[in-house]
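Only a single protein chain was left out; the remaining protein chains are all shown in position.
Letters A and B mark the chains in the order given here, with residues in each chain numbered from 1 onward.
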Amino acid sequence: MPARSRPTSSRPRAENRSRRWAGPCIAGARILTLPARRPLWVCRAGFIGREGVLTVTQAVRARLIGGLIPSLAIVTALLIGGVIIWASGPRLDGPWFGIWFVVEAYQALIEGAFGSRASTIDTVLRTVPYVFTGLAVMVGFRGGMFNIGAEGQLAVGALASAWVGFTVTSLPLVIQLPLVLLTGCLAGAIWGGIAGLLKARTGAHEVITTIMLNYVGGQLAAYLLNGVLRDRSPLNVIAQTPKVAETARLPDLVPGLHSGVILVIGVAVLVWFVLWKTTTGFELRMVGINPDAAAYAGVNVVRRMTWAMGASGMLAGLAGAVQVAGVNYRSTLGFNVGYGFDSIAIALLGRNTVSGVVLSSILFAALRTGATKLQFRTQISTDIISVIQALVLLMIAADQIIRWIYRIGPAQTEADPVAASTAPVADSESGR
Amino acid sequence: MTRGRFAFIIGCIGLLIGGAEVLRSPDVSASIVAASMLATMLRFATPLTLGALAGLLCERSGVANIAIEGMMLSAAFGAFIGAAVTKSLLIGVLAGMAIGVAMATLHAWLSVSLRVDQIVSGTVINIMAAGITGFLSTEVVRRQALVGAGLLPALRIPVLADLPVVGPVFQQQPIAWVALVLVPLTHLVIFHTPWGLRLRSVGELPRAAHAAGINVIRTRYTAVMIGGAIAGIGGAYFTLESVPAFEPLMTNGRGFIALAALIFGGWTPAGAWAASLLFGAANALHINAQQFGIPVPAQIVGMFPYLLTIVILAGVIGRVSPPSAVGTPYEAD
Partner (left out) sequence: MRTRRNLVFGLAALPILAACGGEAAPAAPAAKAEPSKAPAAPAAPAAAAAATKAPEPTAAAKALKVGLVTDVGKVDDKSFNESAWNGAKAGAAAIKGESKYVETRDPNDYKKNIQQFVSEKYDVIVTVGFLLGDATIEAAKANPTIKFIGVDQFQEKPVENLAGLIFEEDKAGFMVGVLSALVSKSGKVGAVLATDVVPPVWRFGEGFRAGVKFAKADADIQIVYHSDVGPEKTFDDPEWGKATALSMADKGVDVIFGAGGKTGNGVLYGVAERKDKGVLAIGVDTDQYLTVPEAKAVLLSSGMKIIDQGVSDLIKAVSDGKFKGGNVNGKVGLAPFHDLDSKVSAEIKTKLETIRKDLDAGTLKTNVKPAKG
């Protein structure tokens, strides 16, 4: 949409509120409600975003809210999760009316995720695929494409890289390892690119096609893993490929932690660079914000859409390849399940910024890793983690809920909520 | 949905049943195989039909619904709990519908009122349904040692149910009957009533509808919630008609196959139903082939609904297009 000025209606409300806000009040919230007294017109390109020209204060404010809302969403989700845990604990029989049970549970969750060297490594290992798939969904979002297909793309990426990993055995590591990873990328890119191409050529909605491709990918994996790609050694009885060659494995940084961690950092920086520092990235984001305007500006929208889905699929495929080369050393049936929806939650929670995706991935990985200890200590179902994740996602998607609970002013992009939830927002002008 | 496509789908179903006849072992009579194929097909098609109709109402009003899976799963759980607690199957079905409506209301509130992206809203519902039902099935069902209240009995139409080949059609459980009744009913409502016209106009051109005096928000809410009730019945199928127990994730992706059926059927009730039958027939053929000792790779059969949907979306066999306002939240001025 063309640059437009901020809706004027929200400003007076914000000012009124700041006067009423007497009494106990945390510093952050106070800053947020400060009205812009002296507009400082800034010309930095980044500030001229969808909201038009922002003042410094407005930009700071937007940035703070941008960071605050996810944090508040997490806190609120954990509180609600706590009530659920409390309700399934000993309640009145326990000390502190059972609240201690909740404290115990969350303590176990944190300990389980970061309490020891081994558990921290576990969390990091789990973060890696989340970052890749989160970035995948984010790249899609930035290009205006909603990629629900990370799960399928990850599956085909893992299959393809495992295939190269165990069939090619005579190459040195410096050649084979990149080959394995690139094969995964390529397979994922093709799988995602199909959806992009269909969208561009026939208008078939990528949400539908990626859902369908998830299932096709899953079934294809099941077929191949039970058939031609299956490990035929007599000791193997399940649907998995043989182990990949030694030269196809990511070397360990420290024992138990593969060097994919370095790779993931590199890729995250690369994604940031491409999206925010290159013309391609600029065009992609433009298509994401407003395809019509982008077309008017001379961008080849069809190509960018396909590109966005291809890049998205490539990142998801890389996630699969890194799991093969770094963790499992093979592709096993069903290991991809759950990444599709988790990665959407991660991208949204990270507000479609690279740093946000990394932080959200750590959070999700920690929740999943800590869940084991949580169950060990409390013996309640680990599905509580899914409930908490769903609540986080709910409150991120509908940030009005958080704004209402904590009395934060209305979103600056209120007039365009679809974009507010899925597409770039004001606070992410630099995307880091 | 053109007549031609409908005929095409029915023809495909005929082919699949014919396939079963070809594969049958000689000691089983042809009419028994046909009857068995029909029965199995209808059984698999029931939740798909209901899920597709639920999605249809929703999408026809301009609200994308990828949350059929989540709605059916939570309704399956609600129906089970309702029936297990009250020992009444009818209350179970009503509880399932209530949960379906509740989830649908959440979807409507998020995507219509708060104007959250409809796909995101659907994702929220899917994740939440899986988490909450999984959690509660452990914490409530296990702790309270809840036992199901049995299954809905089959309703027979006296003479017809004894006919040789088509007998199974006239001997189905109540929810299957409901699905069969809802198909023409939904068709009538959507295409031949004023409300249906309003619904479609809201789904195609909400601004024009608004200008014509139609309350877009309310129409969408109503459609999504009715869809939720239908998804609720579909969910109840799993725990009150299929098996008398709730298992975590027991819908097993059937909500997404229902979505595929909805698209494959070109967003029409008859088409969605035909597509559900087709997917059901594919499953039935797979089961039958294995019984006759012919291994058909199940993955190929499993891929079939999704591949067909992609193919049809790609426009290879006749293009289908969704209601044009699907996915776009409506903003009142």
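Things to note:
Throughout what follows, contacts are C-beta pairs under 8 Å (C-beta built on N, C-alpha and C of every residue); 3 or more make two chains touch, one makes a residue touch a chain.
Keep in mind that what you see is a predicted model, and the values were worked out from it rather than measured.
Within the whole complex, the absent chain has one touching residue among A:G66, A:G89, A:G149 or A:G192, and that is A:G89. Touching the chain that is not shown, out of B:I17, B:A35 or B:I81: B:A35 (per the contact rule at the top).
Of the candidate positions A:I80, A:I110, A:L173 or A:L253, contact with the hidden chain is made by A:I80. Along subunit B, the points of touch with the absent chain fall at residues 25, 27-28, 32-33, 35-36, 39-40, 43-44, 138, 141-142, 147-148, 150-151, 154, 168, 238, 242-245, 247-250, 252, 283-284, 287-288, 290-293, 297-299, 302. Taking the whole complex into account, subunit A touches the unshown chain at residues 20-21, 23-26, 29, 75, 79-80, 82-83, 86, 89-102, 104, 112, 116, 118, 122, 218-219, 222, 226, 235, 237-239, 327-328, 332-335, 337-338, 368-369, 371-373, 375-382, 405-407.
Note that in this section only the chains that are shown with their structure count from here on.
Per-chain CA centroids place subunit A at a distance of 30 Å from subunit B.
Considering their complex, residues 84, 88, 146, 148, 194, 198, 201-205, 207-209, 211-213, 215-216, 219-220, 222-223, 226-227, 341, 344-345, 348, 380-381, 383-391, 393-394, 397-398, 400-401, 415, 417-418, 421-422 of subunit A touch subunit B.
Residues 64, 66, 110, 114-117, 119-121, 123-124, 126-128, 130-132, 134-135, 138-139, 248, 253, 256, 259-260, 263, 297, 299-300, 302-303, 305-307, 309-310, 313-315, 319, 321-322, 327-329, 331 of subunit B are the ones touching subunit A in the complex.
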